[in-house]
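Let me begin by presenting the structure, written as structure tokens, before commenting on it.
Every protein chain of the complex appears in place save one, which is left out.
Coming up: chain A.
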Amino acid sequence: MSLFDHKVSELHELLHKKEISATDLVDASYKRIAEVDDKVKAFLTLDEEHARQVAKEIDGKLGTDEQKGQLFGMPIGVKDNLVTKGLRTTCASQILDNFDPIYDATVVSKLKEAEAITIGKLNMDEFAMGSSNENSSYSATRNPWNIETVPGGSSGGSAAAVAAGEVLFSLGSDTGGSIRQPASFCGVVGLKPTYGRVSRFGLVAFASSLDQVGPITRTVEDNAYLLQAISGVDPMDSTSANVSVPNFAQGLTGDVKGLKIAVPKEYLGEGVQEDVKQSVLASLKVLEKLGATWEEVSLPHSKYALAAYYLLSSSEASANLARFDGVRYGYRTENPESLIDLYKKSRSEGFGDEVKRRIMLGTFALSSGYYDAYYKKAQKVRTLIKQDFENVFEKYDVIIGPTTPTPAFKIGEKTKDPLTMYANDILTIPVNLAGVPGISVPCGFSEGLPLGLQIIGKHFDESTVYRVAHAFEQATDFHKQKPEL
């Protein structure tokens, strides 16, 4: 049994009793990384010396009355699009290969305050653009359940590292499903918080109106602890919301009696694999037994979400990624002929294919003559999608469906055609467009590969999402199964 089979609450008890030390936890993390990361390729950069130093400081506090952070001693991995002061941050892009951040993202500062220990930085699709981690410019992360398959993306490293037992938990980011889809593929718990719940300061921006940072964990309880530590309004991010942060873990009562669940027919329709549907229906039976009721509903504009998302996210990306110009930081081409030449060559040599494709699409959609037809049209469709959710939430507490239409696919299977790859996110994208919270929890297996149940809540109602996810988790044992590596 690994130390990381324990929850935060159990590990804290072991630490308090001095049965283990923070150094033991850090040791366990680096030992496991040494054993399996050649295969999994979840980490891009390790921070071993510093992690050991922090662990030592924390161990000095054990058995004393000194105030301890809410995650003290817990080893965490951080997605490589969150800037970490003095620790290389690449976004898995060659354009940031040598980037050494000069400040911490707010979520990283909060982890330090909570006394979690950062083990290293996690692999991802370049600039979070992708659904398989195959767009990393370093190496494609593998799914610990079957290393011939993808871990999902773009937070593939974050999900794979947790599933492989390399860290206790991790942070990812989710723009169109990038936390929930890899969590589903890797059999772990991943939450995209409500837009505005968590500060985006220091998250390298992809699509600013959609991006959110969120936790990936083995259990729902740990997910709640980690979200607690990173939530809250931040003066450095004016889109972070000034709303109170409830005690998420306290709400995990196991009680879902009288809960009203909506199941959109569009989420069990065409393109969703048969055993994925069956696992969702079986999950609904579990919740029914616990006293919840469910009804079929419609989110009629779901089929338009994918197109609206690609126009909006690529447009925002084309603006956000304009900052990578070879001037102030990042890669600069050798011997440019002029300033414009420096911009063009640095960007062309530094960015990978998918990133260029999205910058091109976004620039086109925002360009004169096309703005109204594409960008503005997509913004209007976004309103319709948001209204779909508002209508359903007038009568129901949560929306439930699969996280993804299929389990993890084979490496190389979908890289030829961008649209096939994009279609993987049809069930997660509407949640980002509406800005509501969504979680993926393990709910079954398909030929040895994990499946995820997606539970979607109202704005800022992560508490209900967690309560349902936790009740389901306690009634099943999918989360207890581990991959063999």
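A few points about this structure:
To be clear about the criterion, a residue touches a chain if its C-beta (ideal position, glycine included) is under 8 Å from a C-beta of that chain, and two chains touch if they have at least 3 such contacts; residues count from 1.
Rule of thumb we're sticking to: contacts and distances are computed from a predicted model.
As stated in its UniProt record, the chain not included in the shown complex is "Aspartyl/glutamyl-tRNA(Asn/Gln) amidotransferase subunit C", which appears among "Sarcosine oxidase subunit beta", "ABC transporter permease", "Aspartyl/glutamyl-tRNA(Asn/Gln) amidotransferase subunit C" or "Probable septum site-determining protein MinC". Considering the whole complex, the residue from A:T363, A:T415, A:S446 or A:T476 that touches the absent chain is A:T363.
Of the options A:Q70, A:N146, A:Q273 or A:Q379, the residue whose C-beta touches the omitted chain is A:Q379.
Only one of A:H12, A:K79, A:R218 or A:R347 touches the absent chain when the whole complex is considered: A:R347. Touch with the chain that is not drawn comes from one residue among A:S21, A:T45, A:S209 or A:T415, which is A:S209.
Only one of A:Y310, A:Y396, A:F409 or A:F478 touches the chain withheld from this view, namely A:Y310.
Taking the whole complex into account, chain A touches the unshown chain at residues 98-100, 102-103, 195-196, 209, 235, 238-239, 241, 301, 303-304, 307-308, 310-311, 318, 322, 325-332, 336-345, 347-348, 351, 356-357, 359-361, 363-364, 367, 374, 376-384, 386, 418-419, 433-435, 459.
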